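My structure is below; once you've seen it, I'll send some questions.
What you see is the complex with one protein chain gone and the rest in place.
The letters A and B name the chains in turn, as written, and every chain counts its residues from 1.
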Amino acid sequence: MIEIKNVSKWYGSFQVLKDCSTHVSKGEVVVVCGPSGSGKSTLIKCVNGLEAIQQGEILVNTTKVNDPKTNLPKLRSHVGMVFQHFELFPHLSITDNLCLAQVEVLGRGKEEAREKGLALLDRVGLKAHADKFPGQLSGGQQQRVAIARALAMGPYCMLFDEPTSALDPEMINEVLDVMVELAQEGMTMMVVTHEMGFARKVANRVIFMDQGQIIEDTTKEEFFGSPRSERAQQFLSKILHHCN
Amino acid sequence: MNYNWDWAVFFKSTGIGEEIYLHWFMSGLLWTLALSLCGWLIALLLGSLLGTMRTLPNRWLAGIGSAYVSLFRNVPLLVQLFVWYFLIPDILPESMQTWLKQDLSPEVSGFLIVTLCLGLFTAARVCEQVRTGIEALPRGQRQAAAALGLTTAQTYRRVLLPQAFRIVIPPLTSEFLNIIKNSSVASLVGLMELLAQTKQTGEFTANLFEAFTMATLIYFTVNMGVMFTMSRLERKLRVPGLIALGGK
């Protein structure tokens, strides 16, 4: 589903990604973790072309992302993305947030879009808030709306960029619950997160990044059992210590 | 000091038919408003376009926007007016020259020229406000729109501009007040707008104080009216749950 081959990226002379290669198969849940500044957010933003790459190749469903001939808007409309800071559109009501891209990008009718949006809103448990504006919801609620907004496009895979790290602790679980449910239904997911509980529960593979490089790329069992690299061990002990 | 105060001067006959001096002020006000509104229309459309261009990744478009702003902001309005009024008509194609200089009355052609001049001058200011508004939005908004598959044009139309315009209503209000005040330069090329009528009344009646006081009151009232309307508009467009968009 997602193929990342020998990808390198520079900001000026600073290399943020160094020869990264990995893949996400259909129905797979891959968790990407690593210290801040390790390039994990940059990597996930390369998958739908929000960040350009200078070397290598990224394929999503056999479409080459870093090809000038690729219709990026079309590709992105089938790849859902959830952001750290939610990024709901504050001037639009929750319903309009859910409908905007369905109507503008997919060309769905207003009624159809609304029905689809409200059904998904119901699924994330927020149907009662359909007519409110983003600023009137809590962070956790906004992030659940953002997930529903991405799902409304009928994506064949979902990208999550630190979806819980801007949330107050008591709101993290309501978002994680929605994501776990989604994973269990078989959605293909690539998730940048520090939530190791989530990784333990639903991940198939865990990728560990540091200083722009993929250091570990193994199954969940292997990663939590005995990470091979010292950096990953250090990171893991810090994260787990922090959580407890 | 021998000055003859006469506050009833506005109701005296100008000597032309039934006309009283108050009529001069009313007609001047209408010209001022017409100039300002038509100029504002140009300024708002062109300024929004240029302001948007300045935030695009395309270097050429952004460069055109910033060159325009540099040029129109660093040359005095009066110089610009003289160029439009005295120079540009002479380099137009023959047919347009005849139209401008002969087919149209001097009043109308003067009005067109001053409107264009005010519009282009103010567009540079509107451009900067719109650009500031767009740049004040979080970067993630642009990315979120792109991630949903919206094209750049759709992103601007549906996501960025509606938010940016809400932020810049207050500075745009003061630019609109500026164009009303700036329209008084029209009096220097013979258009009988409010200031020109004021001066004329002062000269005809020798009641300068009264004439200038009246003009001040009219400008003041128009100002208040605009500010009131714009704050109503701002309240109407306010998004529930958002106290200050853009954190300003």
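Criterion: a residue touches a chain if its C-beta (ideal position, glycine included) is under 8 Å from a C-beta of that chain, and two chains touch if they have at least 3 such contacts.
The working rule: contacts and distances are computed from a predicted model.
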Matching the hidden chain's UniProt record against "NADH-quinone oxidoreductase subunit J", "Cytochrome b", "Glutamate/aspartate import permease protein GltK" or "Cell division protein FtsX" returns "Glutamate/aspartate import permease protein GltK"
Check: shown chains touched by the absent chain are B
Touch with the missing chain holds, among B:58, B:97 or B:223, for B:223
Missing-chain contact among B:78, B:92 or B:108 belongs to B:78
Answer key for B:157, B:181 or B:238 versus the chain not shown reads B:181
Where chain B meets the left-out chain, the residues are 1, 3, 70-71, 73-80, 82-83, 86-87, 90, 177, 181-182, 184-185, 187-188, 195, 198-199, 202, 208, 212, 215-216, 219-220, 223-224
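Everything that follows uses one rule, which is that only the chains that are shown with their structure count from here on.
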Separation of the C-alpha centres, chain A versus chain B, in whole Å, is 47
In the complex, the residues of chain B that touch chain A are 138, 140-141, 143-151, 154, 158-159, 162-163, 166, 239-242, 245
Per the touch rule, the chain A residues reaching chain B in their complex are 45, 48, 50, 72-81, 83-85, 87-91, 100-101, 104-106, 132-137, 149-150, 153, 159
